[in-house]
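A single protein chain has been removed from this complex, and every other one stays in its place.
This part shows chain A:
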Amino acid sequence: MSTAAVTDKRPSTLRAASLPKWTPWAIAAGSVALGIGISAAAGLSSKIQWGLIAAVLFVLGTYGIAARVEGRRQAKDRVATSFVWVAFVVAVIPLVSLIWVTIARGVKVLDVYFLTHSMGVVADTEPGGGIYHAIIGSLEQVGLATAIGAPIGVLTAIYLVEYGRGRLAKAVTFFVDVMTGIPSIVAGLFILSLMLIFEMQPFGFAGSLALAILMMPVVVRSTEEMLKLVPNELREASLALGVPKWRTILKVVLPTSIGGITTGIMLAVARIAGETAPVLLLVFGNPFINNNPFEGAQASLPLYIYQQFANSAGSGAAYDRAWAASLTLIAFVMILNLVARGIARWKAPKTGR
């Protein structure tokens, strides 16, 4: 039908002339081939340029061909479509590369030895050593930060959703928004200014405090969203039975939304587990195992990665360790994410919608 319409100019059908379905693929293949041809002929070495040329050819080709057959508007539509697809592909390339490189280079030295030994007697430029001390430091700092940040965040969210009216609530909402945007290094500098005033040396808990500051607004935001999802009927039913408001919140509202709240907290934990800057300023790093977060410098996984990179002096061993630590960190963060999502799906509030 459509091919007939192309040759027959009379408006015999309601459908306008249109290109066959395989056209985008054909143009894509053609432009990639042409792009490779041009690049090879011009002797361009970088594959980024090859890709860019192919992408430009694809967009131009699509517009040209579609404008001739289908008209301007359809051509614009096709260009928009191809731009969206190209954008998607362009964005996926670095992301795939990141994951691929981290895994490929990370598995080189990642083994049980690596996970259970510290860098205590190993120079940064030599092979050997591990991340045990960094894992301990990370777990302690993030654990303490969560113990501080999560309750405060959840309570604030409860205040905003269940009680919050008037100027105070508005101010809190606004500053939670603003706080979300605080760069992590500024939170670190804030604790640092306190440490300078009290003349303290770096220790793990100081890092936890900065991480807690970064965590609170994230927890408040996500918890707020979850509490808002709890249907008002549940609250009203409970209140109508004479249950005090605080018991209604604790026994009805929170259990209903606990899945979402847990998810939000875990995502916040995943976020602060990867923070380097405040840890660099406040915890300082330490190649030895230090189990006490309240005294003496500690290590942490992200800081370990940075220091291996910065102190490597170009040594392959240090880069290998940095990649392996990155893989460990990514695995930790991803597992947290997956578990959080699992909980969210499993415990999703049944709102009846």
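Convention: a contact is a pair of C-beta atoms (placed from the backbone, for glycine too) under 8 Å apart; a residue touches a chain by one contact, two chains touch by 3 or more; residues count from 1.
As a working rule, contacts and distances are computed from a predicted model.
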Would you mind picking the UniProt name of the chain not drawn here, from "Xanthine dehydrogenase family protein molybdopterin-binding subunit", "Phosphate transport system permease protein", "MoxR-like ATPase" or "Phosphoribosylformylglycinamidine synthase subunit PurQ"? "Phosphate transport system permease protein"
Using the definition of touch stated at the top, determine which of A:54, A:109 or A:176 touches the missing chain. A:176
Which listed residue, A:31, A:62, A:184 or A:256, touches the chain dropped from view? A:184
Of the candidates A:27, A:57, A:145 or A:216, the residue in contact with the absent chain is A:216
Of the residues listed, A:17, A:139, A:234 or A:333, which one is in contact with the missing chain? A:333
So which bits of chain A touch the chain we can't see? 44-49, 73-74, 76-77, 79-81, 83-85, 87-88, 90-91, 94-95, 97-98, 101-102, 151-153, 155-156, 158-160, 162-164, 168-169, 171-172, 174-187, 189-190, 192-194, 196-197, 213, 216-217, 220, 241-247, 249-251, 267, 270-271, 273-277, 280-281, 302, 305-306, 309-310, 319, 322-323, 326, 329-330, 333-334, 337
